[in-house]
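All protein chains but one are shown at their positions in the complex.
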Amino acid sequence: MTLEQLLADTKPALLEIQQRDLTDIKQAKDWQSKYRVLMQLGKKLPAIPEKMKQPELLVKGCESRAWLLHYHDKTADRHYFVLDSEARIVKGLMAIMLCLVNGMTTAELCKFDLCHSFDQLNLKPYLSQSRGNGLTAMAERIKACCPAK
Amino acid sequence: MTLEQLLADTKPALLEIQQRDLTDIKQAKDWQSKYRVLMQLGKKLPAIPEKMKQPELLVKGCESRAWLLHYHDKTADRHYFVLDSEARIVKGLMAIMLCLVNGMTTAELCKFDLCHSFDQLNLKPYLSQSRGNGLTAMAERIKACCPAK
Amino acid sequence: MTGFDVQQFRQHFAFFQQQPDWVYLDNAATMHKPDAVIDAVSAFYQRHNSNVHRGAHRLSQQATAQFEQARATVAGYINARNNHEVIFTSGATAALNQIAFGLMHTVLQPGDRILLTQLEHHANIVPWQLHCQRYGIIIDVVPLTAEHQLDMVAYQQLLQLKPKVVSFSHISNVLGHIQPVAEMVRQAKAAGAITVIDGAQGIVYQPADMQQLDCDFYVFSGHKLYGPTGIGVLYGKSQWLETLTPIFAGGEMIDSVSFINTTFNKLPFRLEAGTPNIAGAIGLSAAIDWLQNYNIAQIIEHKLLLLKAFYSGLSAIKGIDILSLPVHNAGIVALNVDGQHPADVAELLNQQHIAVRAGQHCAMPLFSYLAQHNSAQHGAVRCSFAAYNTLDEVNRCLLALEQAVEILTA
Partner (left out) sequence: MTGFDVQQFRQHFAFFQQQPDWVYLDNAATMHKPDAVIDAVSAFYQRHNSNVHRGAHRLSQQATAQFEQARATVAGYINARNNHEVIFTSGATAALNQIAFGLMHTVLQPGDRILLTQLEHHANIVPWQLHCQRYGIIIDVVPLTAEHQLDMVAYQQLLQLKPKVVSFSHISNVLGHIQPVAEMVRQAKAAGAITVIDGAQGIVYQPADMQQLDCDFYVFSGHKLYGPTGIGVLYGKSQWLETLTPIFAGGEMIDSVSFINTTFNKLPFRLEAGTPNIAGAIGLSAAIDWLQNYNIAQIIEHKLLLLKAFYSGLSAIKGIDILSLPVHNAGIVALNVDGQHPADVAELLNQQHIAVRAGQHCAMPLFSYLAQHNSAQHGAVRCSFAAYNTLDEVNRCLLALEQAVEILTA
C-alpha cells in the first residue's frame, strides 16, 4: 500500500461522509443515533497498514492512539491527510475533521476554525482542551501542517 | 568561668525573679509594664561566656539564637540549667521557664506541664507551636533532658 | 443492611447538588471534597492566612500552629510514632520521587538491587528507573499470577537477591486488589530491605497503622482522600527520613547558609523546602477529622455491597471481560467489552453521564502483562466506587453499560 493509494481510497469515503453522514449527524434525534452514525464513519475510511504506522506519525492522545499522514501537493497548493485510530468513535470524529480540511490550500488551512465548524455540527464538546481522546491533539497536528508565519 | 560558677550565679537571680518579678508580671496593668519587667529579667541572669557557647548547646529558634547548658546532680537527682539568648524579651521569657524547672527531680521534670504554668502567668501565647522565637524549642530541649521511658 | 447512611454522607458534598445528572465513578483518579474541607481552606485564607515558621507575629504563629496541628492529625491518623515523621509534599508522586532520589548514594550504591512489582503505578516505577539507570542499580520486578495477583512465591525468591529497597502499592489503582502488605513487609524486612508502600489508593480504603505495618515509608495524596489538590504525605521512620538527601533545597530546610557551606535543619523541615501548601495541609487534616465521624468498617461494608451489586449486574451483560477479582477488592473494577476499545465504551458511558476512566491508568507495565492474557491490549475501562456512591448509581452504571454494549455491537 502506498500513500497515493491511501489518499485515493480516502477521497471517495470523505465525499460520502460529507454528502450523507454529516447531515445525518446534524439531524440525529437522539445521542444513540448520532453515535451509531459516528461509528460507521470510521469504518468507511481505509485503515493505515500496520507497517506504515511509523512512530513519528503517532498523534499522542492519552487514552487511544491515532496516526496522521500528511501530503502537500505543492503545485496545486493542496493539503491531503490520511488518518487512523484504534478507537472507533474517535476515528469517526476525526473522519469528520478530515472531511472539513482535506484538499484545502495553505491559506484556507491556516485560517480554518475547527472549533467553529464542530460547533455547527453540535460536536463542539469533543474539541475541549482535554487530551483525553486525542481529538484536540489531532486538530493541533493538522494545524501544525500550516507553515509558521 | 566554669559551669559551677554559672550555676552558682544563676541561683540567686532565679530566686529574685521567683520572689519578685513573677508577681509583677502577673499583676502588670498593661502590656508595656509587663514587657519592661520581662526585659529586666534577662539582665539578671549571668551571660554564658562566648567561648562556652558550643554549637551543640545552640537551641535553634528561627529568629534569634539561644543556648542551654544542663547539669544533672545525680546524687540528689536534681536538674539545673543555665541559658542565654541574643534577644532580651526571649531571654526574659526563658528566665521564667528556668525559674519553674530549675532544681526539679527527674520525675518532676517529666510530668511538668510548661504550657499550663505559662498559662497561669498569662504568658501562654508565647508557647505556641511556632519556632519563631525559639521559646518552644527551648521548652522541648529542657524536656528532652528527661530520660526516655 | 449496613449502619452507614449514604444519603446523609452524600449531603456533605456540594458537588452532588451541583452536578445532579452525573454518576461519578472515577474516584480512583480523584475524590470529591466534603464541605468541611472546602470551608476549612476558605476559613484559613479568610481568617488566618500568614506564612508559617517565620513569623515574629501572632498571625504567623497561629498559622504555624494550625499547620503543625494538621501534621499531628495526619500523624495520628496513620499512627506514626512522631509528628515529624509526617512530611508534607505536593502529592504521592512528589513523595515517591523524594524517596527514590534521597536513597541514591546514601543507601543505594552501584550494583545494588531494588524490587518493584508488575502492577505499580508509573509514579512508583519511573522515579526509580531514572535514578537507578544513572547510578547503575538493578531493578527486579515481582510478576503476577494468572489471577492478576502478585506471585508471592516469586516475591520470596526475588527477596533472596537481597534488594536494598522493596517498593509496592498497597492497592492496585487499576485492579483494586488489596495486596498482602503486612506479609510483604514482614518478608522484606526479614530479607533486610527498606520497605516503601505506595498508599495512594490504600489510605482511601482504610487508615494504615504505621506502627503495626512497620514499613519504613508510606506515601499518599490528599486529593484522593477527600482533601485538596497539591498536598501529599511522605511518612517515614525518623531514621530513614534523616538519611534521605533532600530533593528540594531552599528557605526553611536549612540551618545556616553561606557561599562556603550550608547545614540542614532538623525534621520535618529539612525535607520541606520553601513555603509549604499551608491551606492544602489544613484542608487534608479537615478531611481526616471529618472522616473520623464515620465508622470505617461500615464504610467498607457499604462499598462491598456496591461491589457485589456491580459484579452481579455485570454477569448479566454479554461480552464483558472483567480483569479485577471480586475478592480482596477495594472497590475498583477494570473491565472491557469484548473486542471493543475501552475509549469507545467510556465515551458511550460519558454520553450517559457516567464518569469512568479508560486507558492504561498510568500502569503500562501492568497492561503489557495483561495484554498477553486478555482483551486488554488497549487498556481497560475502570469503574471505581467511593463511600458516597449509591446502589442506585451502580444500577445506572450497569444500565448505561448495557446500552453501550448494544450500540457497540449493533
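By written order: A, B and C. Residues from 1 in each chain.
Quick note on the criterion: contacts are C-beta pairs under 8 Å (C-beta built on N, C-alpha and C of every residue); 3 or more make two chains touch, one makes a residue touch a chain.
Fair warning: this is a prediction, and the values are worked out from it, not measured in the lab.
Colleague: Relative to the complete complex, which of the depicted chains are touched by the chain excluded from display?
Modeller: Answer for the hidden chain's contacts among shown chains: A, B, C.
Colleague: Would you indicate which residue among C:V153, C:A190 or C:V257 is in contact with the undisplayed chain?
Modeller: From the options C:V153, C:A190 or C:V257, the contact with the absent chain belongs to C:V257.
Colleague: Which is it among C:L144, C:I203, C:A343 or C:A376 that touches the chain not included here?
Modeller: In the complete complex, the chain left out is touched by residue C:A343.
Colleague: Thinking of the whole complex, not just what is shown, which of C:A297, C:V327 or C:M364 touches the missing chain?
Modeller: From the options C:A297, C:V327 or C:M364, the contact with the absent chain belongs to C:M364.
Colleague: In the full complex, which bits of chain B touch the chain not displayed? Write them out.
Modeller: Chain B touches the chain not shown through residues 31-32, 35-36, 39, 62-64, 86-90, 133.
Colleague: On chain C, what residues meet the omitted chain?
Modeller: Residues touching the hidden chain, for chain C, are 14-15, 18-19, 22, 24, 26, 29-30, 32-33, 37-38, 41-42, 45-47, 49-51, 54-60, 90-94, 96-97, 101, 116, 121-123, 125-127, 129-130, 139, 141, 221, 223, 228-231, 246-254, 256-259, 262, 273-280, 342-343, 346-347, 349-350, 354-359, 362, 364-365, 368, 381.
Colleague: Which parts of chain A face the unshown chain closely enough to count as touching?
Modeller: 60, 62-63, 125, 128-133
Rule of thumb we're sticking to: only the chains that are shown with their structure count from here on.
Colleague: Taking each chain's centre as the mean of its CA atoms, how far is chain B from chain C in angstrom?
Modeller: The separation of the two C-alpha centroids amounts to 45 Å.
Colleague: Return the residues of chain A touching two or more other chains; collapse runs of consecutive numbers into ranges.
Modeller: none
Colleague: Multi-chain contacts only, two chains or more: what residues does chain C have there?
Modeller: none
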